[in-house]
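Handing you this structure, nothing more for now.
A selection of the complex's chains, in situ.
Order of writing sets the chain letters: A and B. Residues in each chain are counted from 1.
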Amino acid sequence: MAEQENMTLVVFSGDLDKALAAFNLANTGASMGMKVDMFFTFWGLSVIEKGSLARGVKSPMQWMMGMMNRGGASRRKLSKMNMMGAGTHTMKGLMKRYRMPSLEESIALAREQGVKFLACTTSMAIMGLEESDFIDEVDDFVGAATYLGLATEGKVNLFI
Amino acid sequence: MAEQENMTLVVFSGDLDKALAAFNLANTGASMGMKVDMFFTFWGLSVIEKGSLARGVKSPMQWMMGMMNRGGASRRKLSKMNMMGAGTHTMKGLMKRYRMPSLEESIALAREQGVKFLACTTSMAIMGLEESDFIDEVDDFVGAATYLGLATEGKVNLFI
């Protein structure tokens, strides 16, 4: 019997295009029978944030960071050619036209397929985020050691 | 007999500096006897586009995306310090002075060395690109499943 292959994806970026690439790889891998773990860190945390304004903020500095970088999958923007939202809007329109899943749909599909979502506790502390600020689908809140333990078992490990 | 090592590179970025890094790794690996597959996706597709304006565009939205992000290796810009082209021009001048291959020369060298070029069909659909929009050197037009099949055989897999 063939051994199951593992994949880990560090999602460092909170950009729409990179998040879409990460979930496309995760969902394709899962559909091929791979075990997939996604480790969301730094700006990537915003992809799995609820996006509520009333998040667990502890200081004025964190409040400012949160306002400038509002979380939530639906608010992600392109890394390039955002053009005040026009480029992002265009990209979303094209994806719809070609019947490609949106980021929100890709997240739901990943969950159905058993992809694991891990949030980086170190980044959470810096950004003033608490567990309740994240979507319910997050499996665990862990540090880099847990990620590296998974990555050493992975055949494919990417930093996105 | 030593087994041949495999490397896969996801070229997500269309920036000159990242494309140069990708081809430097690909060409070095190939010269060391590694089997190298490059998977061009999203903005990275622009690196292997012909760059013609008369590309296979199907909608006004795709036409706009194409105009804003004109393809072709010779049109790639630095990710930072482009400075309206001055930074990119300076970098190209320094590479020439130090007899380093340009991006176009690196692409040709990669082909001579047997590096495989794969274009991501999912990204092509979103961006309205057809097979005829790419340089002849592209080996195949494939999805993420083909890439992941190669990556699970790879000793070195990077997302650039």
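Here is the rule we go by: a contact is a pair of C-beta atoms (placed from the backbone, for glycine too) under 8 Å apart; a residue touches a chain by one contact, two chains touch by 3 or more.
Predicted, not measured: the structure shown is a model, and the values here were computed from it.
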| item | value |
| --- | --- |
| Complete-assembly copy number [criterion: all chains share one sequence; 2 shown] | 3 |
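Operating definition for what follows: only the chains that are shown with their structure count from here on.
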| item | value |
| --- | --- |
| Length of the line joining the C-alpha centres of chain A and chain B, rounded to whole Å | 25 |
| Of all residues in chain A, those that touch chain B in their complex | 5, 7, 17-18, 21, 24-25, 28-29, 31-32, 34, 80-81, 83, 87, 90-91, 93-95, 97-98, 100, 155-160 |
| Partner chain A, residues of chain B touching it in the complex | 10, 12, 41-43, 59, 61-62, 64-65, 68-69, 122, 125-128, 143-145, 147-149, 151-152, 154, 157-159 |
